[in-house]
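Only one protein chain is missing; all other protein chains are in place.
For chain A:
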Amino acid sequence: MDGGLLEPSLYAIKAIAILDNDGNRLLAKYYDDTFPNTKEQKAFEKNLFNKTHRANAEIIMFEGLTCVYKSNVDLFFYVVGSSMENELILSSVLNAFYDSISQILRKNVEKRALLDNLDAVFLAADELCDGGIILEADSNSIVQKVAIRNDDIPLGEQTMAQVLQSAKDQIKWSLLK
């Protein structure tokens, strides 16, 4: 923790993850060998979740790493970096991650919607960070690159649930306005 300066490098992110409200992994990407195998990764996620799911505190030092996090309904978003890393950089990545997912899910950030759009979520994570390097930190650009076109899906191919969902959304938004 009290080590010297960080070697100047673009590799800033050690991991990003989305967990559900039981601490189970929905998406997790590890970019270096801090946690070499799945078992250690999952143990880390479980511990991290236990530390963070109650206190909504945004940032925590955990196992010698800096973790920033954000939660909504039943989803927890994490970005993990070295303890020497600039906390604000990590936080900017987390915001980009969360905001882009939120746009993709049309502000409906919860587990169900996330799983329905898992393909787009994978693509967004890929556009956010490549091998530990921040690739894009602007949520609009990410969404644009993912370019998921839900509207183009012909009505026939949408499931009943999707139709209902989009109807509900539209009513909700019109009410909110």
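Following the convention adopted for this analysis, a residue touches a chain if its C-beta (ideal position, glycine included) is under 8 Å from a C-beta of that chain, and two chains touch if they have at least 3 such contacts; residues count from 1.
Keep in mind that, in the parts below, contacts and distances are computed from a predicted model.
Colleague: From the names "Nucleoporin Nup43", "Growth hormone-regulated TBC protein 1-A", "Coatomer subunit gamma" or "Potassium channel subfamily K member", which one matches the UniProt record for the unseen chain?
Modeller: Answer from the record: the omitted chain is "Coatomer subunit gamma".
Colleague: For chain A, which residues touch the unseen chain?
Modeller: Per the touch rule, chain A residues meeting the hidden chain are 2, 4-10, 25, 27-29, 38, 41-42, 51, 55-61, 68, 86-92, 111-112, 115, 118-120, 122-123, 126-127, 130-131, 133-138, 145-148, 157.
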